[in-house]
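The complex appears here minus one protein chain, its other protein chains still in place.
For subunit A:
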């Protein structure tokens, strides 16, 4: 018998608590695979944030710390500055990173902290029950924008990858999506690239992964993938926004 697919060493045996069809699980698997394939699990400290992924510290098979809402990049900075030869990553949602934690991520990027940020953009606050996020699309209905996000009232969505890539300390910034298999393969390539950037000590890396929240979007998982492709990608174009390593 040949094994064609198996559990990655990068994740623990703990069953995840994510809703059916939520792409947080895919992103976890990919991060785990990259850490395992690069053989750096034993040298990695991950930082879980506050959001649906708060329990990710039970799922990644490496040392983990849980940070206050939005502060994961500061916690990661503290770890990495003490242990510069270790790999340090944060796993953050868009409420965590782009709202309450905007200051921490910008300054970590500006300082060129040699950490990797996995930024999961699902255009909503998942854990607290579907409130508007800074990344919620124009017209998108959430429990705190019941008429749909109106730019005159709630302002425009924030494009994190574009913004962070303007900072000199940012070394590798890419936006990817989980809506189909070819794109999922690109997610893995991007995350690998980010950890290699960290390995080379070039600077700050952030991978923005477009992700679904069927539960709070109020549509089924398949439709969610379609919705993400048709609505999120036009607002959040995919691609590499910064690659300092390439330039050199």
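As a convention for this text, a residue touches a chain if its C-beta (ideal position, glycine included) is under 8 Å from a C-beta of that chain, and two chains touch if they have at least 3 such contacts; residues count from 1.
Here is the rule we go by: contacts and distances are computed from a predicted model.
Undergrad: For the complex's missing chain, which UniProt name, "Sulfur oxidation c-type cytochrome SoxX", "Cyclase", "Sugar ABC transporter permease YjfF" or "2-oxoglutarate oxidoreductase subunit KorA"?
TA: "2-oxoglutarate oxidoreductase subunit KorA"
Undergrad: So one chain is hidden, and I want to know which residue out of A:19, A:36 or A:68 touches that hidden chain in the complete assembly.
TA: A:68
Undergrad: Hey, which of A:58, A:162, A:196 or A:223 is the one touching the hidden chain?
TA: The missing chain is touched by A:58.
Undergrad: Over the whole complex, note the residues of subunit A touching the chain we left out.
TA: 12, 41-45, 47-48, 54-55, 57-58, 60-68, 71, 74-83, 86, 103-104, 107
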